[in-house]
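Note that one protein chain is taken out, while the other chains of the complex remain in position.
The first chain written gets the first letter, and so on, giving A, B and C; residue counts start at 1 in each chain.
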Amino acid sequence: MHAFNYESPSTLADALKLMKAHGEKARPLCGGTDLLIQMRAGVRQPEFVVDIKKIKELRELKFSARAGLRLGAAVSCIDIAENEEMRRNYPGLTEAAHLIGSLQIQNRASVGGNLCNGSPAADSTPALIALKARARIAGPRGEREVPVEEFVVSPGRTVLKPGELLVQLLIPAPAPHSSDAYLRFIPRNEMDIAVVGVGASVTLDGDKVKAARIGLGAVAATPLFAQKASESLAGKKLDDAALETAARLASEASSPIDDMRGTAEYRRHVTGVLTRRVLTIAAERARKR
Amino acid sequence: MEATTSNGKFKVIGTRPIRHDGIDKVIGRAKYGADYAFPGMLFGKVLRSPHAHARIKSIKTDKALKLPGVKAVVTAADLPEAANRLEQAGEMAINPHYLSMNILARDKVLYDGHAIAAVAATSPHIAEEALKLIEVDYEVLEPAMTVDAAMKPGAPILLPDLRNREEGDKQTNVAQHYQFKRGDVEAGFRAADYVVEREFNTAMVHQGYIEPHNAVGIYNADGQATIYCSTQGAFDVRSLSAQVLGVPVGKIKVVPAEIGGGFGGKTTIYLEPLSVLLSKKTGHPVKLVMTRSEVLRASGPTSGSKIKVKMGATRDGKIVAAQVWMAYEAGAFPGSPVGAGAMTILAPYTIENLQIDAYDVVVNRPKTAAYRAPGASNAAMASETVIDELAEKCGIDPLDLRIQNGVKEGSPQVVGPPFRRIGFIETCEAIKNSDHYKSPLSGPYRGRGVASGFWFNAGMQSSATVNIHTDGTASVVTGSPDIGGSRASMAMITAEVLGLPVTDVRPLVADTDSIGHTDVTGGSRVTFATGMAVYEAAQDAARQLRERAAKVWEVKPEDVELHDGVLSLKEKAEGKAPMTIKEMATKLARTGGPIIGRASVNARGVGPAFATTCVDVEVDPDTGKVQILRCTIAQDVGKAIHPSYVEGQMQGGTAQGIGWGLNEEYFYDQKGILRNTGLLDYRMPTCLDLPLIETILVEVPNPGHPLGVRGVGEVSIVPPPAALANAIYRAVGVRMTETPMSPPRLLKAILKKRAAEETQSAAAD
Amino acid sequence: MAIAVIPALLRKFTDGKERITARGRNVRELIADLDRQFPGIAQHLLEGDDLKPSVAVSVDGEIGPGGAMEPVGDESEVHFLPAIGGGVEK
Partner (left out) sequence: MSKKTLVETTINGEAVEFLCEPRQSLLECLRDVLELTGSKEGCLTGDCGACSVLVDGRAVCSCLMLGVEAQGKNIRTVEGLADGTALHPLQQKFLEHASLQCGICTPGILVSATALLNRNPDPTEQEVRYALAGNLCRCTGYDKIVRAVLDAAKAMKSGARPNRAA
């Protein structure tokens, strides 16, 4: 691995100062489960590694029924997975966090890091998209918020500018009769990167869908909000025809590639399959709320 | 853990003692190759080719040498020309000329990851930085990545000196053609009521040992070198390194460290001569450890293959003819296991008319090495699925078809000579009578498949000594690196012969200066051949103990017997009470000195192994993903010395076979660059992917071994891919002819079948 | 007299015959006798005074670790086969 300097600021202000001072040469470190691998491979070679795990705002996990969820960018996946409120209110995001790598990875990795890594196949990002999450970013020019579906701009690249840090993810409180779910397809039962990942949230109004959001992973250069597929469900009963339409539209929204994890054709097909399955699960959960 | 073990006359053999080296391994004290460190030790790294096929125009190392902390750089210019001839090394043959070219590329690089230069520096990070400063100028050439591409006319030629003697003296990528022929194949097919003909493609796969290759080389001023490394064969490391370095064998000592898995992959050398070269240049010990990416790119996986099988049977299920064409990827240098593949593919069956043509083909991939029953699993994927199809056509249970045509004592082998006592039919019957096979499998998209496998097993050379200590305990020393618990078996055999408690025998694996020549831990040969040497060495020690007791009692040695650790006179005599070995041990000094029992063998009497595996699967018809519901393997193990470790071999091989069948593959891009260079995308089964693996130990003693031992290490990997394919067929109705049967491949087959059915039913409407 | 079983690809030297009667107390002598009957075949089986590394021999069903020195009995059946690893001959 190349040589670098390591800093571990304990306040957001100090972290931002460091990020500003070193600009493009700096890279935040959270769980390190992507960054260390990339540095070993020479894919990223920051001269300054800024460990953000000691910063209070980034470690915050706060839920309120009115304001929703404030999820610090450095909260580990396991802390999410083992949090009762998370499991109750955001089961889809929780299961996504609980799917990222092994327990050893979940003990270190964060949902914020998963997002900032910028991988199109990040498991938690489609789940965040489904929940209409917004990314709270702090930087030299103050704070800004970006919808999660706009956060990743191309594989490995995000909207973060030099000097900026992802501080928190802001997620609305679940509406009545709503819930979410996440499913991914991998060849093995654990450890793999998603070949396709689909997150969905569904809000019901009686036996009809009031609103739905579908996020897709690993089927395009960036995680996607499948808008047409999501909107197709509004006002409909979640029957076979509605599921079929949503699945077809989700497949159409994808623009996957052939690689060692699957062919484009396969990914398109499985996008439809998972969309159907994940909507069914989310709706079942919503019915119970 | 069902075992049909009848322990008979044995007291120790067949029991399950705790392995002697176990504690060190559960507390983290056991020393594997990478765990060695020496004062002043440097760290080495290897520069590797980024191209699949290229000519090396120049290599410049001066910038690298100038980096602070860098102590030496070596290239092929530092290696002598090695002899160009074939030598047996374990289960694979090795040509030192090519081996040397694989250690460091000479004028061409032949695969992505081919080693070009090595650096020694004061830290691994500096060595890594230095690699970036070595400038290599390449002329990139077109690669030949598959047997199809390498065999077609006008294919890029990898090795200019490789000639085809069958078709004039042309340059070729076909290094060898084997042929086996018996009877009249055409007449055989004419007599068949059913003929099945299929073409198979199997992907290159890796052994996947968790411990990467490693070596610490220490070169001394007197020209003596010592290598510490994790290897399956210290003596092979010594002789191969000596050839590559151009020094006499006696100049090298190899100390085998604990070894973190090998499965055949650690029977050759990669880093070992580099560690010595770098140590010689720097005067320091030098340690090299491969990264996982280096292991996958540049160690020795096993061949991908293309296999065509045609088999015919009469209505009543007699297989009357078989024709096989098979071509295996050798990697960059000749020597795939296609010969073994050819000799195993039809081995379980008596077929009067057969022809097998087999081709060893060089391609721009890493040189293959042995992998557990080399060549047999891909071969069985082809033949055992065709057998399944024949059984279906004949309307006969697939196990019954196997039993009907299966080889037994006296049946001719594919290669000619008849089998001795073997247990193939017994493994089929064991599965047939198993709880698993008798339990109905219900539910949609579920299926059960069976398949069988054969492996030769190996004999070869082993040495052993048994030392009787002054307190009556013993140690048993062999030269067989212990890769799966074999030390315990060596101690058990010694304990059985001497009548000692197994805890009173300490087993040890010695370095190349401390024990007689011993061939690799491979070919399932350790418990068989080294076990034979240990058995004889223990008998030798027992003989000497009887002689010493005879001296004490002033009788003839033949009047003394040794039973259960007690020496006694065959006919009781006054004042000559029986003595335990412990008591006798105190008198060794006065009766002639210490006792060392010794033996060495070039073992005869190898007993081949057969296994039959039954697997239940459930297929997700919308994604093509396969879940394994239940899996049972019955294997003829001869005599299980330590049944737990025999079961372990059966379970481990089964797991590897399942990985091979479902998800593992080398994935190269268009340019011949390996894309899945880590364990994230080289998908070996995790704990969540497998069920408990049920084992049935069938014990048909090998008449060629004093204890009835057959090799047990390899054959378990042979049946699973075919068994899975057969199970998938019963689950979703598609015959898979490619491995891995990964979700995209299986889904494609399912969708194709569905589309065909829809077309058919539309036509029927 | 022993029976030598000729591998398929070498049968072109034996007029297509698979089983040849030959004499010899060991494999080397047996090959010498084969070569007398079918000149040229020995060079495909022997290298110097031993078997080629790519060739193995089985006498009466047992792979002989003695190679060319493996004893052959009067009634023996001797098979020549590829050494397991296979590979290329130079």
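The rule is short, and it goes like this: contacts are C-beta pairs under 8 Å (C-beta built on N, C-alpha and C of every residue); 3 or more make two chains touch, one makes a residue touch a chain.
From a predicted model like this one, the values you see are computed outputs, not experimental measurements.
S.K.: Taking the whole complex into account, name the chains on display that the unshown chain touches.
M.R.: A, B
S.K.: Would you indicate which residue among B:Ala77, B:Ala187, B:Ile210 or B:Ala589 is in contact with the undisplayed chain?
M.R.: Selected residue, touching the omitted chain: B:Ile210.
S.K.: Have a look at A:Ala13, A:Ile37 or A:Ala67 and name the one touching the chain we're not showing.
M.R.: Per the contact definition at the top, the residue touching the missing chain is A:Ile37.
S.K.: With the missing chain put back, one of B:Gly40, B:Gly223, B:Pro501 or B:Gly678 would touch it. Which one?
M.R.: Selected residue, touching the omitted chain: B:Gly678.
S.K.: Which parts of chain B face the unshown chain closely enough to count as touching?
M.R.: 16, 18-19, 21-23, 25-32, 34-35, 37, 69, 123, 125-126, 207-212, 258-263, 289, 291-292, 483-485, 642, 644-645, 647-649, 651-652, 654-656, 678-680, 684-688, 690, 692-693
S.K.: Spell out the interface residues on chain A facing the chain that's missing from view.
M.R.: With respect to the unshown chain, the touching residues of chain A are 1-6, 8, 29, 31-33, 36-37, 39-40, 49, 51, 53, 78, 101-105, 107-108, 189-191.
The rule is simple: only the chains that are shown with their structure count from here on.
S.K.: How is the touch graph of the chains shaped: line, ring, star, complete or other?
M.R.: Chain contacts: open path, no cycle.
S.K.: Approximately how many whole Å separate the CA-defined centres of chain B and chain C?
M.R.: 28
S.K.: Centroid from C-alpha atoms only, then distance chain A to chain C, rounded to Å. What do you get?
M.R.: About 68 Å, centre to centre.
S.K.: Quick one: report the Å distance separating chain A from chain B, using the average Cα coordinate of each chain.
M.R.: 43
S.K.: Okay, in this complex, where on chain B does chain A touch?
M.R.: 125, 128-129, 622-625, 627, 662-663, 667, 675-676, 680-681, 683, 685-689, 742-744, 747-748, 751
S.K.: Can you list the residues on chain B that touch chain C in the complex?
M.R.: Those in contact with chain C are residues 84-95, 162, 175-181, 334-340, 342-343, 355, 360, 370, 374, 415-420, 456, 458-461, 523, 602-606, 704.
S.K.: Going by the contact rule at the top, pick out the chain A residues touching chain B in the complex.
M.R.: 1-3, 185, 187-193, 195, 259-263, 265-266, 269-270, 273
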